[in-house]
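One protein chain is absent from this view; the other protein chains keep their places.
Take a look at subunit A:
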Amino acid sequence: MTATAIEAAGLGKRYGGPLGPIGRRGLRGRRGRRAHWALRDCSFRIPTGRICALVGPNGAGKSTLLAHAAGLLAPTEGALRVLGSAEPAAVRQRVAYVAQDKPLYPRLTIGETLRMGRELNPERWDDTIAERVLAEGRLDHDRRVRALSGGQRTRVALALALGKRPELLLLDEPMADLDPLARQQLMGVLLSDAAERGTTVVISSHIVTELENTCDYLLLVNGGQVRLGGEVEDLLHAHTLVTGPAADLTPHTVVESRPSGRGLTALVRPEGPLADGWRADAPSLEELLLAHLRSPEAPVLLTPSATTPTEVAA
């Protein structure tokens, strides 16, 4: 089995509540917000060198998961290993993280921002790739970050992240404010660079079509849990879209079933051959994801490479 970039075992994160026994304020936390679990019982593995899509509805726990991997949040329960370290914060040098709001220093110029990257990462910094990311945006080095548009800030943040030459690149909704051309260009630079260096990339997004061709690995998060995990191709192969007469679908695992004319259309995980009279199609990634999002009660499916060793032992 290849090396592991990220591995989580029973990871849980609770926001807004006291850690100790429930006190006078009941389940309400310091800020008066009701305590809730952003992640619960989250177990998965991402091998190195993958381009992994992290998908899920709003509030599913994607950002919380990425912030844990970046070593910026401590789990309430369970454990997370990043690049072999049980302490994600200890390997921060080898990880780049672009948060959703692309935090940069607004008063620095682009040139100064790059200099900061260079001086904070003396052993790793690579000007060439940072300049390549900036080049297509025609961004002058003396422009201040404060004066940049959202898309331009994204470009600077990505230049900073790639210039660091990370082994693990964590991107939280990176492409949301880019125009289609910039999106395509930046994805191209990002993917070719990652392929060349074997960088592991985890990209969160809820734009499924955007990920279909770019990612070879997938984590679907819903309700604070990883519901699907593994190679995109393997996950697609594990499912079949069947159309046919309304009938019993056992022994197949039914993810979702909907009436279609007099019969039904269902996304199933086949267990053995399908009965005669059923039309079988390969689902697209979008169909696979949407069916799972509509059916959160479908059993969790992790391919062997996405399964943590502890889980195998258990």
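One rule holds for everything that comes next: contacts are C-beta pairs under 8 Å (C-beta built on N, C-alpha and C of every residue); 3 or more make two chains touch, one makes a residue touch a chain; residues count from 1.
In the analysis below, contacts and distances are computed from a predicted model.
Selecting from "GntR family transcriptional regulator", "Threonine/serine exporter", "Spore germination protein" or "4-hydroxy-3-polyprenylbenzoate decarboxylase", the unshown chain of this assembly corresponds to "GntR family transcriptional regulator" (UniProt protein name). Residues of subunit A that touch the chain left out of view are 51, 183-185, 187-189, 191-192, 194-196, 209, 212-216, 236-240, 270, 273-274, 276, 278-282, 284.
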